[in-house]
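One structure coming up, written as structure tokens, with questions to follow.
The other protein chains are all here in position, but one chain of the complex has been omitted.
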Amino acid sequence: MRDIQFKDITIVYEKEELGLDAPIMLEGLPGVGNVGKLAAEHLISEVKAEKFASIFSKYFPPQVMVEEDGVARLVSNDLYFHKRTGSEKHDLIILVGDYQGLTPEGQFLLSSAMVDFAKRYKVSKVITLGGFGVGHMVEEPRVLGAASDKAVSTMLRDLGVTLTRGEPGSGIVGASGLLLAFAQICHIPAACLMGETSGYFVDPASARALLRKLQGILEIPIDLSKLDEKAAQIDKITSKLREIEQVEEKASNEDLRYIG
Amino acid sequence: MRDIQFKDITIVYEKEELGLDAPIMLEGLPGVGNVGKLAAEHLISEVKAEKFASIFSKYFPPQVMVEEDGVARLVSNDLYFHKRTGSEKHDLIILVGDYQGLTPEGQFLLSSAMVDFAKRYKVSKVITLGGFGVGHMVEEPRVLGAASDKAVSTMLRDLGVTLTRGEPGSGIVGASGLLLAFAQICHIPAACLMGETSGYFVDPASARALLRKLQGILEIPIDLSKLDEKAAQIDKITSKLREIEQVEEKASNEDLRYIG
Amino acid sequence: MRDIQFKDITIVYEKEELGLDAPIMLEGLPGVGNVGKLAAEHLISEVKAEKFASIFSKYFPPQVMVEEDGVARLVSNDLYFHKRTGSEKHDLIILVGDYQGLTPEGQFLLSSAMVDFAKRYKVSKVITLGGFGVGHMVEEPRVLGAASDKAVSTMLRDLGVTLTRGEPGSGIVGASGLLLAFAQICHIPAACLMGETSGYFVDPASARALLRKLQGILEIPIDLSKLDEKAAQIDKITSKLREIEQVEEKASNEDLRYIG
Partner (left out) sequence: MRDIQFKDITIVYEKEELGLDAPIMLEGLPGVGNVGKLAAEHLISEVKAEKFASIFSKYFPPQVMVEEDGVARLVSNDLYFHKRTGSEKHDLIILVGDYQGLTPEGQFLLSSAMVDFAKRYKVSKVITLGGFGVGHMVEEPRVLGAASDKAVSTMLRDLGVTLTRGEPGSGIVGASGLLLAFAQICHIPAACLMGETSGYFVDPASARALLRKLQGILEIPIDLSKLDEKAAQIDKITSKLREIEQVEEKASNEDLRYIG
């Protein structure tokens, strides 16, 4: 029996001493188009990152998933780490999870716990990943960015990231914004990358665009072929939908001609 | 005058030292079809379990019930215990109550208090009881399950409990899910049993199906005759309702024939 | 400058040592028909009780009233005391205020602070006052009650208070219920008195009925003439309303006759 006390935010470690050297911390929680989540989970799977801690909280829905053989799993946020191998230049900590906090208060306090991780593991940089919903189909998704300071914003711009005052107009909400800001206030260099997306469905093409920029920051080559497949699947579905729309539109135009 | 301080979650003991030996802890709070509550209350009444603690909380409605002779009773969750007698093999702790927590936060923190009980009384197993709403009438209610680990899930399957990945699809919400998960995280073997139910009314037939499986785990024979009576009453009511429906349907079909 | 720290619930004393002897504590916060509030304020004014503490809280609306000469007053709950004089038999503590807590959580924790007062001042009895809304006009308002125990319920019944299991059906909600229950759990004898009221407007007649019963418990004669005046005013208004209704009804009936 383990004596764990479930408090507002409860961290359960599988491994505490990670032996990391100034890791880069990445965040990819669910959000618009699940762009950040897709990108972070793809990275975890490609570098074979290892889970070292789970976060349970009263700010998540009180929900248990039923997995293989009916085994239960409480919804959580999870932290993975990866020690650099071969020619890689940075150790990584990656945050993913089932949900963001349900309330503004929850999002604030969960991000507060996250930046505590960053400080504990002497993170050299924080990169948050998200989507930027534009409400229409996007052919070539741009990657927008925000930065903790001018040095980071110059670095991002050099990688082809779009940085504009007031874009997104409503600012950045949720974990991607808060973790960036908390890192900034603690003087940890930080950036937020946002893949442009319609916001209508999960968007692996936007996640792919995001990861292409992220490669430059992480100085790691990332195999994107699995995202290519997912993007192709989504493409097929949306093409079908557009065909149907066009047929319907044509039909309706012809109808109008009869009337006109 | 007793000096009790009413905090977020307040536990008032009638008896603290129970002298139990590795008891099994059961939970049956209100939920879909009140299946878990009916089952747990039936068990309390059959084994003549004794109340030893009440839980009052700001997470319950601020409501006082008026009982016999106008005597007030604050809504609560209550803990009962039963020391095994005769050929029985397990001591029991049973949790029932008027309400679950009103908010996700409340449910999380109340379940946290519950698993603290489990640890304090060195519980050997946690079994949570609930309903599984299917939205249509059920002739022979199945009992679905979820488990803390593969050993428990094998044991459940051997008793005829249905265990499927992703069933229920939305996971298990509320106390039944959280207490199972908290026990799991603390390495206490745990299971959730869910009686299939329409979800349209309180469902003693589903509670009966649940208790039939529970007997196998508890290694206790439970007299189910009182639930048989309640189930028969509900059956009568629903049969009446179905008759009326059929008459109305027939009438409406005949109407249609005149038109067709 | 006073160094007051504004916490969730902040108590500011004007006077802490009251020299009371086993006082009876009364509660009359706003509620259905404002029956409890009217009764408690009437009592304060009749016995000339003195304010000794104010309670400010994040659970009240963040609102400041503007009074005489534009002087501000933060909404609060307030505690008054009265030392018995002449032939009076009991010292009193009376709780009134602008609001009850806005949330279930707030009501729970505010009532928790109230019962702490009761313990601090070694209260001999807690009486909470409220309204019991019936949704129709009431000629002779009954007074319903609930009690901490059978001794209190017998005492209430002897005074002509109606005590019935399950009345009110939804139980007693808010401060009147919680304070009664908290006192009960702390083994302080307690009662709740509820004046029957339509619930459509403030109801001094119901408050008067309540105070008639309360006199018996407090063993104090209370001059009710000011409530008589208020009740007469309300009576005039409702009579007018009923006249108008009847005229309209008659008119509408005559209209129907032309059609029929």
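Labels for the chains are A, B and C, by order of writing; each one numbers its residues from 1.
Everything that follows uses one rule, which is that a residue touches a chain if its C-beta (ideal position, glycine included) is under 8 Å from a C-beta of that chain, and two chains touch if they have at least 3 such contacts.
What you see is a predicted model; the values in this text were computed from it and never measured.
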> For the chain left off this view, which of A:T10, A:S57, A:S76 or A:S111 is in contact with it?
Replying inline: A:S111
> In the full complex, which residues of chain C touch the absent chain?
Replying inline: 1-8, 12, 56-75, 102
> Of the residues in chain A, which ones touch the absent chain?
Replying inline: 104-105, 107-109, 111-112, 115-116, 119, 122, 145-150, 153, 156, 163-168, 170-174, 177-178, 180-182, 184-188, 190, 192
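Convention: only the chains that are shown with their structure count from here on.
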> In whole angstrom, how far does the Cα centroid of chain B sit from the Cα centroid of chain C?
Replying inline: 38
> For chain A and chain C, what's the span in angstrom between their mean Cα positions?
Replying inline: 54
